[in-house]
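A protein chain is absent from this complex, but the other protein chains hold their places.
As written, the chains take the letters A, B and C, and residue 1 is the first residue of each chain.
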Amino acid sequence: MTIGIEHYLIVSAVLFAIGLFIVLAKRNLIGALMGVELMLNAVNLTFIAFARFTESAQPIAGQVFAVFVITVAAGEAALALGLAVAVYRTRASIDAEDMSTLKW
Amino acid sequence: MDGTGIVIAFWVFAAMTVGAALLVVALRNLFHAALALIVAFAGMAGLFVTLSADFLAVGQVLIYVGAISILVIFALMLTPLAGRHNGESRYALPAGGAAAGLAAVVIYAVLNVDWPLRGGEGFDETAALLGEALLDTWVLPFEVVSVLLLAAMIGAIVLVRGDGE
Amino acid sequence: MTMQTEPFIMNIGPQHPSTHGVFRIRVALDGEVITDADMIMGYLHRSMEKLAEERTYTQNIPFTDRIDYLAAMSNNLAYVMAVEKLASVEVPERGQYLRVIMAEFQRIASHAMAVGTFVNDCGAWQTPLMYMFKERERILDLFEMTCGARLTCNYVRIGGVSYDIPDEFLPKAWELVREMPGILDEYEGLLVENEILLARSKGIGVLTAQEAINFSCTGPMLRGSGVAWDLRKADPYAVYDRMQFEIPVGRNGDCYDRFRVRLEEMRQSGRILKQCLEQLPGGQATNPVPLALRPPVGEAYAAVEGPRGELGFYIVSDGGPAPYRFHVRAPSLINLTALPKMTIGSTVADAVVILGSVDIVVGEVDR
Partner (left out) sequence: MPFPFLKGAWYNISDLSNLSRALLGWVDGWGNDTVAYIAAGLIGVLATMAFLVPSQLGVVWIERRVIGRFQIRRGPNRVGPYGLLQPIADALKVMLKEALTPPAGDKWVFWAAPILMFIPAIGVYAVIPWGKNMAMADLNIGLLYFVALSSLTTIFVFMAGWSSNNKYSLFGAMRVVAMMISYEVPVVVTLLGVSLFTGSLSLSGIVQWQADYHVWLVLLQPMAFIVYYIASTAELNRTPADIAEAESEIVAGYHTEYSGMKFSLFYAAEYTNALAISALVAAVYFGGWYMWGLEQWVPGWLIFIGKLYFFFLVLIWLRGTLPRLRVDQLMAFAWKFLLPLSLVNVFVVGLEVLLWHENGWSAGVTLPAFAVVNLALTVALVYTYARAFGYDRPRAGDIVLRSEIGFVPGPATEGLPGGT
């Protein structure tokens, strides 16, 4: 048995779906952020799988993309968690359903 | 070296990643969920290794496991009154439907597309290759990303700074 | 934007490596910064002041050992001086000198302990404490050869001292006194310019002279804040009026100054000891007084400059064999009252350093 690109892509799809569910369904903002991280990871896996398996003029490009994704994810995490903390400071809550007003 | 080792490694790491991701959904204690997320990240690093992306695997450990999950935990600690409950909102059912639908579509597509495969082995050493690619073909995005990181850092500082300081 | 959080309450103590006994500070924290500090004392309360009303004047001397177990000699001296004042007992000159010798040795020992634990509280891993203990050990040996006890000496007696010094005392004492300046130079070389110690203690726990006076602080706490006040100069007792010595005074009022003042006081104590040993007269050390002493009705207060500050005993006699009222002015307790003032606004780590610089003995705080 060999492990092909399909295996990785399916794992990635499942992870992305789980991440999506977390983002959509979790009440806690920080919990939802974990879903975002999972989704980004799933995308990374796809890029790297393509870099490994598919025909390309510059096969490393997939990994380069993954590097960018990781970098952006780091920035995103810092910023989003900063947002969560800021929201918590004003509202004493980070429940996504509490945040229904545009202005307060 | 597409031997038994890789096959076993793939299944172990895939099970670890997906299982931990499911735990992130299922665990009711948010701190435990964050720990499960770390396991998922670590499993992902393992998957990267099986894809001969060793530099990215280490980067994954350094950044996701070592830094981002720490940030998540830190944010959890900074919001003590928010309740550490990792429950679902009333959108759980439609969200589940959307996620399952997406997964189904993607998996269907994956299985039915004829991928332009290239034979042979993975990369021998990716660090040098990556470095050359980043500073050659991709130098503009590389610089843009560094600016983005700086902006994100400043933004985060501004956000969490109190007014009085 | 305001942060709506409940304060993080943390108990430093009663069981904590740095409270020097069973003492508790309940601090409210914002991050690492202390926003409120509440001192809770009494874990070591042994009701000594009340117990003393049931015992004769001589029987009370051992209690004073156990009030401040790091400075038993000074405590003995202060109490005995109060009783002598009350009963108008004269002390022979040799007794006076021996008292001063013991009190000054005790000051060095106590300050060595204080400095050592202070640097420990700054985070050093026992090393300075061990160095300090080296000389403290020699002093305790001297006490042991004189009265048989090392810590709770019970040496000073009404009318003099319990035993005259043995023959081997003087050579050993001279040896120590001669080596003292060199030893202190070594300590100063080790500690005074240590970058990390400076970073940890300079500008930390500042107490201005005005505040120190208002809190009734005495001893190195007061002198560290720029007030040259020393009972040995201000109101000389025993034979201190014949001694040449100086009062070391800090100018900034921070933890570092208190630590430096203590180091410098050890040097001055060495000077006093040298003079005492030179001038030590012969003759009787003790005027015998009846064991069941019945001082006349009245009251007396006598205080000495103990290692921690003004250590005073206030005794009221109703003419009976036991004091009617026995009150201790414990410098540890009174110095400690300045603690919230110094700690609020600093971090937890600083609070520990500040507590170390106050140099409390919980036995004396709670009695």
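By definition in this document, contacts are C-beta pairs under 8 Å (C-beta built on N, C-alpha and C of every residue); 3 or more make two chains touch, one makes a residue touch a chain.
Note that the structure is predicted; figures quoted are calculated from it, not measured.
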Relative to the complete complex, which of the depicted chains are touched by the chain excluded from display? B, C
Of the listed residues C:Lys233, C:Arg294 or C:Arg329, which contacts the missing chain in the full complex? C:Lys233
Touching the hidden chain in the complete assembly: which of C:Asp68, C:Glu264, C:Glu310 or C:Asp359 does that? C:Glu264
For the chain that's not shown, point to the residue among C:Asp65, C:Glu84, C:Asp121 or C:Asp359 touching it. C:Asp121
Taking the full complex into account, find the residue in B:Ala15, B:Leu93, B:Leu111 or B:Ala127 that is in contact with the omitted chain. B:Ala127
Just the residue numbers, please: which parts of chain C touch the chain that's not shown? 8, 10-11, 16-18, 32, 119-127, 130-131, 134, 192-200, 202-203, 206-210, 212, 224-230, 233-234, 245-253, 256-257, 260-261, 264, 347-350, 352, 356
Under the stated touch rule, tell me which residues of chain B contact the chain that is not displayed. 3-5, 29, 31-32, 35, 38, 54-55, 58-59, 61-62, 65-67, 69-70, 73-74, 77, 125, 127
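Operating definition for what follows: only the chains that are shown with their structure count from here on.
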Could you work out how far the Cα centre of chain B sits from that of chain C, in whole Å? 61
How many angstrom lie between the CA centroids of chain A and chain C, rounded to a whole number? 63
Measuring from the mean C-alpha position of chain A to the mean C-alpha position of chain B, what distance in angstrom results? 6
Enumerate the residues of chain B that touch no fewer than two other chains. 81, 162
What are the residue numbers in chain C that touch two or more other chains? 1, 3-5
Under the definition above, what is the set of chain A residues touching chain B in their complex? 1-11, 13-22, 24-28, 30-31, 33-35, 37-38, 41, 44-45, 48-49, 51-56, 58-61, 63-64, 66-68, 70-79, 81-86, 88-89, 92-97
Residues of chain B touching chain A in their complex? 2, 6-7, 10, 14, 17-18, 21-22, 24-25, 30, 33-34, 37, 40-41, 44, 47-48, 50-53, 55-56, 59-60, 63-64, 67-68, 71-72, 74-76, 78-79, 81-83, 85-92, 94-96, 98-100, 102-103, 106-107, 110-111, 115-118, 122-123, 126, 129-130, 133-134, 137-138, 141, 145, 148-149, 151-153, 155-157, 159-160, 162
